[in-house]
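With one protein chain removed, the remaining protein chains of the complex are shown where they sit.
Chain nomenclature is as follows: A, B and C, assigned in order of appearance, with residue numbering initiated at 1 for each chain independently.
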Amino acid sequence: MNPYARRFVSQGHLVDSGLLTRMLNLIVEEGADYEVLSFRLGKTNRDESHLELEVRSPEESRLADLTARLVALGCYERKPGEGLFRPAPRDGVAPEDFYSTTHHRTEVHVQGRWREVRRQRMDGVVVLEDGEPVCRKLRDLAAGQAVLCGSSSVRLAPPARARDPGLFGFMQSEVSSERSVENAVRRVADELKNIRAAGGRIVVVAGPVVVHTGGAPALAALVRAGFVQGLLAGNALAVHDVECVLYGTSLGVELATGRAVDQGHRNHMRALNRIAALGSLSAAVQQGVLESGIMYELLRSGVPYALAGSIRDDGPLPETINDMIQAQGAYERILAEASLVLMLGSMLHSIAVGNMLPSWVKMVCVDIAPPVITKLADRGSAQTAGIVTDVGFFLRGLAANLMGSV
Amino acid sequence: MNPYARRFVSQGHLVDSGLLTRMLNLIVEEGADYEVLSFRLGKTNRDESHLELEVRSPEESRLADLTARLVALGCYERKPGEGLFRPAPRDGVAPEDFYSTTHHRTEVHVQGRWREVRRQRMDGVVVLEDGEPVCRKLRDLAAGQAVLCGSSSVRLAPPARARDPGLFGFMQSEVSSERSVENAVRRVADELKNIRAAGGRIVVVAGPVVVHTGGAPALAALVRAGFVQGLLAGNALAVHDVECVLYGTSLGVELATGRAVDQGHRNHMRALNRIAALGSLSAAVQQGVLESGIMYELLRSGVPYALAGSIRDDGPLPETINDMIQAQGAYERILAEASLVLMLGSMLHSIAVGNMLPSWVKMVCVDIAPPVITKLADRGSAQTAGIVTDVGFFLRGLAANLMGSV
Amino acid sequence: MNPYARRFVSQGHLVDSGLLTRMLNLIVEEGADYEVLSFRLGKTNRDESHLELEVRSPEESRLADLTARLVALGCYERKPGEGLFRPAPRDGVAPEDFYSTTHHRTEVHVQGRWREVRRQRMDGVVVLEDGEPVCRKLRDLAAGQAVLCGSSSVRLAPPARARDPGLFGFMQSEVSSERSVENAVRRVADELKNIRAAGGRIVVVAGPVVVHTGGAPALAALVRAGFVQGLLAGNALAVHDVECVLYGTSLGVELATGRAVDQGHRNHMRALNRIAALGSLSAAVQQGVLESGIMYELLRSGVPYALAGSIRDDGPLPETINDMIQAQGAYERILAEASLVLMLGSMLHSIAVGNMLPSWVKMVCVDIAPPVITKLADRGSAQTAGIVTDVGFFLRGLAANLMGSV
Partner (left out) sequence: MNPYARRFVSQGHLVDSGLLTRMLNLIVEEGADYEVLSFRLGKTNRDESHLELEVRSPEESRLADLTARLVALGCYERKPGEGLFRPAPRDGVAPEDFYSTTHHRTEVHVQGRWREVRRQRMDGVVVLEDGEPVCRKLRDLAAGQAVLCGSSSVRLAPPARARDPGLFGFMQSEVSSERSVENAVRRVADELKNIRAAGGRIVVVAGPVVVHTGGAPALAALVRAGFVQGLLAGNALAVHDVECVLYGTSLGVELATGRAVDQGHRNHMRALNRIAALGSLSAAVQQGVLESGIMYELLRSGVPYALAGSIRDDGPLPETINDMIQAQGAYERILAEASLVLMLGSMLHSIAVGNMLPSWVKMVCVDIAPPVITKLADRGSAQTAGIVTDVGFFLRGLAANLMGSV
């Protein structure tokens, strides 16, 4: 039995990132064998490691599959060939063996050298535009466009473990309701201050639970104080916010007292009708009907936002984007150049955003349900710092840390 | 202090439905007083009860609010006036005091007699079409259309408690993982058989967890055996189903073994690309590419389905409806005349569907997470029978009950 | 078919408590029939209702079972016989048909009149002591003691719905993480203040999550300020509290920073060893080793506490009661005359306490997991106000409401 073999190289912080462990385990799980040709462990914390490896498998097709997966972990062929680009057979269709992107920093071997892929995102394809590799969505392919195929000329740089003792070094893979979140709140506050001091952009993804749990005034205050450079949400967040401002309720529950004050959704529908009558949220602000709240502060400060529609929407509000292709585009534009994304109580929008982001953008995810955070991490967004707590309490604590009490 | 007062009548199964309890408690919670003018308790289980009540409040506006809420519980003015219809000021905008519908059977006092509202749904408005009251969505209003305002000429018939010892009598408000679900599976099977025997329509709402938990073959078998008259889902269910059929994986996890076999989503994207290349799911079936699975069985049997897009979609598939207004319309058409809706592991689509249904359509909701079921009930869909269990096990058990082992 | 029949009476707030609904539904569910002989609905909110009912069943044994369950809802035989007391056959053993108590206020028809049962608790038996009915545990029965059998001479008074707009009126059956808990915290604070102003006793049941989530200083402050008249916990709470005071960690996680600082449990074991070396917690306080924390404040203020052992204990601490019979006794003594029990993040101890309390003692249960609260209610402790939130945040909020910031 003459096994098929390939030689790979990898370098970087292979040990502290856990990548070396995952590479070797993967090879064994897949029924293949390896021989370490050379390995140099970084002498100190600052030094990189360097690996050369031969992988052998009895079947050629399994070796090809394994190669694709090793590449995703940061291995690359010792002697990479020239990137293979083949034409898209139709609009929105890639060749069968197209290379499907991860969210990690990626290089392709083009014209004899490694070139970084621009606009990196998950689940995309790599095309050549003006000779440069760029990430695109499948649906945006034009027939004939040159699409990268196979993974043998690809090199990834999965993120190393955070080297500083801050928020992300500290909380990696913590998903537990049995932790004091006081520190987490403080660390998130510090992170946000540092980002703003450095001119970075903070994008908030928010679900309606922000309003239900009484966190809307704190989030509005964060917007006013300049800690929010973009907001991504659904129609529901905005309707709840407006309902709360106009009638003091959220889904018919009076926020000041917790008392149910109408039969079900009546104030919700009144809020929708009111905005529809005025024409838009911004008209409501201009005409002085909406004088506080999250949406008011966003509009007053000119902070961009995108409200994505969903199958369960009431209304929707005039500003809600009902076409999902357009909504994804609007989300992507607001996410461009984001330094950190703060996700508050919305699994749907958080996963959507996680898929759009390259892996080096930080994410903080706050939810009262541990499975939501586990699921986010599960989907491949390992740089998430997860905090299991009450969203309303979290936001008030964050605002108190950033601006004194609200 | 001269209180304002109104007299209400209510009749029906007021005690066993719990409505009488809720009416009297509501009045007290709202700071009002009541005097029972007369009450006749149904002598036996078959007899209806009859109530006359005077409600007094020190403030006229609070009495109006209270009236709206009592009407939602089935009270109506002893001497109803003629329904007040006023013109919609603009397209998609109702008069400020519009009557916002519940999902319960509703009558309006028009031209001196009670007339039932057609196309009943939640969070709608009532308009007059050809002299008959009909339920419409706010956004579908045309300027000038006659819209019902206030609630003093409205009469609701909230559903009485199920009188038979079947599925819904038995499981009301059960949300617990500490129950044997064997019986529940059997009762659901009996209910489905009875509905089909009577020519009723069963609509399934399904999330991708159906595929992840290995329930797809059982659901496909239910379709083949004629137990599904419509399927409502998102893009993800269909992509997972296709990925599973073509490559044996679901999000890269091999279903036959549980082993992760690719890096993340690669097969997922390949499945999308494959269908895009063929043009559509139905083309994939016609060309023999797709030869089993949920989507295959639906297409083969001509069972209607609707795949709603969402902000987190990959692809999407050509059949996915990306515009949410259109998607809601497609859902509503498939739900028309449904006898029972079986909701499997998708909170988003289940709540969407719950809002579209009148309260007399039965819903069975299966999810491993108790909060999902609680939330569904919370939103006003009290006729839900909730079953907390593993969706895959549930579907296999259901198929075994209905058709022998699958 | 000549059915067996019995006549029952019930009076009180039968409608707003929901009892009438439950009675009539129960009869139907059990396959029996009823005829309302008379019913008088309380004319106003302050008036009681009065019911006379004949229940008929085709089988005598089912009628007996049904009678037992109707009695538990507050029905009683129109012509009650004299309470049937029969001797316990052995120590710790009751006659087969013994009456098993609920936690509701109970009367027994003895010597021609209704007499209230003393020391009411769940799952007990009623014995005659000095001619008076008293509640005892099965295991405490002495051979020959007179034990109440059957339920035909028993009358219960299940609690009416809270008539005031306070904490319990407001929160009934709310189990949701989608609520603002700010109000709930404020209402609990008000309730605690009122109870203390009236000289009532507040007992706290606390799990180790109080320490993990950083709530210990707030709870200690509540003790110091006189808001805690007894504490019920397990060994773990006290060990975590001591570990936190002595080493600043909880299970090896530094509370001030959230950093893991030892390998697993080392500080935990050191804390146990330290107290063992000193002889007891109180010795540690007297010798100035323990100078703050929950246990310190309890010991300094002389507030009684009981630490129950469990199968998973490390140590345990010298004060921990390892015998469960004795531990239950210690719990019961501290619970005597409690006005309100505040349960913080411990399902095990909370359910234990719920079983010991009569139904008129208020319970507030705080946990981040909705199922814990549902389960508590499920076990028959319907007077629970459940708050789904982060326990640490809750305690800090409560302390801030009661005493300004801590």
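Criterion: contacts are C-beta pairs under 8 Å (C-beta built on N, C-alpha and C of every residue); 3 or more make two chains touch, one makes a residue touch a chain.
What you see is a predicted model, and the numbers here were worked out from it, not measured in a lab.
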Which of C:Asn194, C:Ser310 or C:Asn401 contacts the chain that the document leaves out: C:Ser310
Which of C:Ser38, C:Gln286, C:Ser301 or C:Asn322 contacts the chain that the document leaves out: C:Asn322
Absent-chain contact - pick from C:Ala256, C:Ala276 or C:Ala336: C:Ala276
Residues of subunit C (touch criterion as defined above) contacting the omitted chain: 29, 65, 68-69, 71-73, 89-90, 92-94, 96, 98, 100, 102, 122-123, 138-139, 234, 259, 261-266, 268-270, 272-274, 276-277, 308-316, 322-325, 327-328, 331, 348-349, 351-352, 355, 369, 371, 380
Residues of subunit B (touch criterion as defined above) contacting the omitted chain: 170-171, 177-184, 187, 209, 212-214, 253, 255-259, 368-369, 388-390, 392-393, 397
Those residues of subunit A which, in the complete complex, touch the missing chain: 15-18, 20-21, 24-25, 27-29, 31, 33-36, 39, 41-45, 161, 163, 165, 169, 175-178, 370-371, 374-375, 378
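Please note the rule applied: only the chains that are shown with their structure count from here on.
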Copy pair subunit B, subunit C: interface residue numbering same or different (half cut): same
Subunit A-subunit B separation of Cα centroids, rounded to whole Å: 32
Subunit B and subunit C: spacing of chain centres that average the CA atoms, whole Å: 37
Residue list for subunit A, restricted to those that touch at least two other chains: 259, 369
